[in-house]
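Below: one structure, written as structure tokens.
Note that one protein chain of the assembly has been removed; the remaining protein chains are unaltered in position.
Showing chain A:
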């Protein structure tokens, strides 16, 4: 039912707004102090381990991790507003993004007591940096086709295969690798997959850069050449990797980073119109409305997740519309600019980064084509 696609939209009360203002004031001071220069798509492209540790000290990491594991024991809604403020400010958040968004929640759900004790406190302090080991050279949207295999050996498993598009693997400490623990059964393709916690600094792990078209290095190939993973670093249940990865993707898809990656460009365009550096144009209002509406939708999804209510379809809607819109912001501002305005270096730095990052917006974490299929399934068409 269409009317049921969207969970109820809650109204934010002062307790959340006060938290926003606290984070906002801190970030504004950090900018004034020259700690960071606001940028676009910072959750992929801006690493700053010192900044990440400072967020940990202030209690803005590990927010949904219980205090017994070194977290802050707060709610998804509180984490949601902190996340929004960090993205909107264009702060350097890439170092902790993956751990904070999906590794922590996954460990809480599927991890052993020993794993929780081993990883969650360091994640909450911003000291342990994680990556994602899902995609492979021949496995993009069709994730069940992964070929990395895990072979049983004494006391553990030996992993062999190649993972790609691993953001920050060259800086990260560990990742969750999805691997086949049983041979592929064409009838039950989702069976026989398992997740392993792999030390990226260990032996037999070889990391090679994949340089993006702007010359920057965020992505990597990770070659696992018979990497030994002890039994106690298997995540969750053997053979249940598909279910676990799917639940991880629910966290990966629904967040405000699917809407706000180019917010700094939108804000700078508004300022440029105020200053007469860009023509006043009502297309800005249309995009502002869309981002504001998506903020409400994303908040509604977060509220549903908090209450353990299903929101998978709504999360896919946020990601399809949000990633399209954040790219449209780049294209819109590009359409307003003319060459010869080169004195506006700040705006152009944001614009050019946004345009070159844009193709990734609608690919990463599930392409919009795959997500439209998810929506179609939610509507009963599949």
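The rule is short, and it goes like this: a residue touches a chain if its C-beta (ideal position, glycine included) is under 8 Å from a C-beta of that chain, and two chains touch if they have at least 3 such contacts; residues count from 1.
As a working rule, contacts and distances are computed from a predicted model.
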{"item": "Protein name (UniProt record) of the chain left out of view, among \"Monovalent cation/H+ antiporter subunit A\", \"Acyl-CoA dehydrogenase\", \"Maltose/maltodextrin transport system permease protein MalG\" or \"Peptidoglycan-associated lipoprotein\"", "value": "\"Acyl-CoA dehydrogenase\""}
{"item": "Which of A:139, A:268 or A:357 contacts the chain that the document leaves out", "value": "A:268"}
{"item": "Hidden partner chain, touching residue among A:40, A:120, A:297 or A:333", "value": "A:297"}
{"item": "Positions on chain A where the hidden chain makes contact", "value": "1-3, 5-6, 8-17, 20-21, 24, 28, 64, 66-68, 73-78, 88, 105, 108, 263, 266-268, 270-271, 273-274, 280-286, 288-297, 300, 303, 306-308, 314, 317, 320-321, 369, 372-373, 375-376, 379-382"}
